[in-house]
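Note that this is a trimmed complex: some chains were dropped, and none of the rest were shifted.
First chain written, first letter: the chains are A, B, C and D, and each begins at residue 1.
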Amino acid sequence: AGLDDIKKRGTVRIAVANEIPYGYMDMDGQAKGMGPDVAKHIMEQLGIHRIEWITTNFGSLIPGLRANRFDMVAAEMAILPQRCKEVLFSEPNSSYGEGLLVAKGNPHDLHAYESFVQSDKKVAIMAGADQLEILQALGVPPERMVTIANNADAISTVSTGRAAAYAATSLTVSELASKSDKVEAAAQFKDPVVGGAPARSWGAFTFSQDSADFRDAVNAELAKFKRTEGWAKTMSHYGFSPTDAEESFNKTTEQLCAAG
Amino acid sequence: MNWSSYMPPLLEGAWVTVQLTVYSTILGAACAFAFGMGKVSGSRLARGVSVAFIEVFRGTSLLVQLFWLYFALPLLGQAVGVDLRLPPVVAGTLALALNIGAYGAEVVRGAIQAVPPAQHEAAKALDFTPRQILWRIALPQAIPEMMPSFGNLAIQNLKDTALVSLISLGDLAFRAEQIRNFTQDSVTIYTLLLFMYFGMALALTALMKLLESSVGRWRAGRS
Amino acid sequence: MTQDIIRFDRVTKKFGELTVLDALDFSVAKGEKVTIIGPSGSGKSTVLRILMTLETIDDGVIHVAGKPLWHEERDGRLVPAGEDHLRAMRKEMGMVFQQFNLFPHMTVRRNITEAPVHVLGLDKEQANRRAEEYLELVGLSDQADKFPSQLSGGQQQRVAIARALAMRPNIMLFDEPTSALDPELVGEVLNVIQRLSNEHDLTMLLVTHEMQFAKQISDRVCFFDKGRIVEQGPPEQVFSTPREARTQEFLKGFLSPEPH
Amino acid sequence: MLLGIEWDTANNWVFAWSILPILLKGLAVTLQATALGFVVAAVLGLVLAGLKSSRSRIVSWPARFLTEFIRDTPLLVQLFFLYHVLPEYGIVLPAFLTGALALGIQYSAYTSEVYRAGIESIARGQTEAAHALDLSALRTFSVIIVPQAIPRIIPALGNYLVSIMKDVPVLSVVSVLEMLNVAKIIGDRSFNYLIPLSMVGGLYLLLTLLAAAGVRRLDTRLPKQGLPLR
């Protein structure tokens, strides 16, 4: 939907995928996370005062945008060239590296995505998440990947041995690790190297193809906000490192969409 | 966290589940009568349409229907230039109603056909028209016959509403998943969830029994 | 006999391979009381059901009250009867079934008034008066507000007779009206039929196994076997001095066995 | 690429043709889950039916409650329960087995009724006649009741086999790669849901029509009066 439509309606529909700390609903039904917090600020600036939050599976975010089930996604979805063909991205709002969730004590001694290329251990990924592309690029055979529908399933998947590890972003991993003492973040994690550079993702807001003006308006406000102390505080509040914050300025969406 | 703190969101979800069940059961009953009577009607077209409807919605899995309505239908709409993007509530209610309606149509058909041929003959001997026989003799006798099966279908429908959580509708199952995402307290949440569905099913059963006895009062003296 | 109100001319009826009526000639005079007897499967019910147009015929002609039952004249030619013609013909007749076939969801009163109101177009009050008249006749004035399931078999059958009479037919067809009854209830139904048989205008066609009763009320008894009339005549003759071997054999089954 | 097979999005027909082998692999999983779930349901249902008909209330009452409880709660929630709660108590089953088990448990509530109804439908007169002839309880059950109950039980079980097959897609929530899950993943990645989901619907329709014809045929072949004992 265009910016005018949304302003006329006075309500914007924003989707999250229930991933802590990127975008999630807490028990009281309040939207939280890096995406929602920044989105709330921007909507305020744009004069849109009502936000309808929608929770959906990660895999349904892009189809939902295309089906006009919501106007915007605030899930810190990584900007990837093939996604750029389907939807519009704002400029990066964050940046994050990869991580690996393993069982307590790391019994299989796993420290890198590359471990799964040779060994017979299975690695879990979330349906629709970009870890699939990374693992594929590294040459991990498909039968060694277990697809789960939800971040929430990761702890039990790993702690019960249904998969040896869960490949996700470093923030997701440390968040999950903090919730249960049956799992931990793999220590001395080696960033996967794809196409000659360590894999790093740039998260952004996502829009449908016909919402260019809305995206541009968000971009303008985002650029302003990223220069403030408020943005940096939000980053660190949700566990992003200073490096993550710096990196988020180093690439533009245009560059990221053109790569690969 | 203890279980009592889960209750407010779960009750909210349960309310959504109740609404979904009620709306889709009512809509489903309408489908059931339309297509069930269509299947026994004299018109070949009505019969064909009814048979096709019943076979398609009984023959494919409910979850496939739900996903199809939610994910595939918008693309079909795009291809033909119509906006068929259904909001989750509509897609969910529709999928449940169509599915339960197809099963219900067979119940309606069965009950109408179970009215003894002798009743049709007696009515014909009294010179009623075929239309009068259907509306005055066959249907009033068939409806109490349908009630037990409708009761079972309503319970089935209540259970099936859990599937709409998979298209992000905030029903009971969905809210439970949300809480688990937060707390990872699977044991408490799923146990609560099972008993809440059980309780709703018991209430629904009691309601259907009440309805059943009120539509079939003339059968009371039957041995 | 004055005039045939029912006439079958070489009527043949088949169910698939099975010939149930075999070129049957049969007629009934106005006001005549005829009893049909015969073994199971001999086609007794079929004769009544054909008259009531509950079954079609395969060959032959039937006249009821001087008009062809299954044909009507249009533009001087005989064409297959339309629904209007059939309904007009059915108005001549009332039928009482072995299993009563009351409408279980209607009170006794409703059972009797339903057709007069919706077929004959009587208003409700007229129909109710008529119902009371016939309930009186069958001795059930006090049961008008009960449902059929609250009555004994004998009472149900008497209601069924009242229901048929309320349409004021010229011909009454009875298909084994007492064989679904407990033996002690048979008498009350036969009593009602006996009373009707005194109406000189009413033509009666009765299928029964109550030989004693048949003897008392009928002007004529027809013995059916394999879709044909084997023997017919006044009851005294047929029961006491049957001419045909088949009739003798059949009647023997109803007499008490002799000690051997 | 999925399950080692690439797809081709050149046009709709090519796309449909290229994902068919992937869907068929999913179908194989669907059928395996159906078969396993059915076996569990058939056996567990028999156990439940036995317990429910026990003369001792301490046995029959809990069995009755359990049947009612299973019947009145959604398969999805039962599946989540088995998948997430059992591991808390050290029982870790692979997703596929958990799924088949959940199907089996859900349907055991129904099959137990099939057994009970099949046996009770044998006219009371049959048991009484056997009793009057002084046949032993064991002989009455095995020679009089069972041969007459089997032809009534089998078609009903057949119908539940078909129902189980239609419920297999629910297992996708615990990442079993059955047919619907495969189609959904293809959709997630190709952003074309219409073709894979429609194909799944078509395949299901085909399967259930075949199965229904099979059950009907079975029904006409089984003698109505019981398996003849000569």
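Going forward, contacts are C-beta pairs under 8 Å (C-beta built on N, C-alpha and C of every residue); 3 or more make two chains touch, one makes a residue touch a chain.
What you see is a predicted model; the values in this text were computed from it and never measured.
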item: Stoichiometry of the full complex in this file, by chain label; value: A x1, B x1, C x2, D x1
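Note that in this section only the chains that are shown with their structure count from here on.
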item: Identity of the most central chain, Cα criterion; value: B
item: Longest centre-to-centre distance from subunit A, chain (CA-based); value: C
item: Comparison of B-D and A-D (more C-beta pairs in contact); value: B-D
item: Distance from subunit D to subunit C - Cα centre to Cα centre, in angstrom; value: 53
item: Distance from the mean Cα position of subunit C to that of subunit A, given in whole angstrom; value: 84
item: For subunit B paired with subunit D, centre-to-centre distance based on mean C-alpha positions, whole Å; value: 21
item: Two or more partner chains touched - positions in subunit A; value: 60, 63, 66, 156
item: Overall pattern in which the protein chains touch one another (line/ring/star/complete/other); value: other
item: All chain pairs that touch each other; value: A-B, A-D, B-C, B-D
item: Touching residues on subunit B, where the partner in the complex is subunit A; value: 5, 9, 71, 74, 85, 87-88, 166-168, 170, 174, 177-184, 186
item: Subunit C - residues contacting subunit B, complex; value: 49, 52-54, 87, 90-91, 93-95, 97, 99, 101-106, 114-115, 118-119, 147, 149-150, 163-164, 167
item: Subunit B contact footprint on subunit D (complex, rising order); value: 69, 71-78, 80-81, 84-85, 88, 165-170, 172-173, 180, 184, 187, 192-194, 197-198, 200-201, 204-205, 208-209
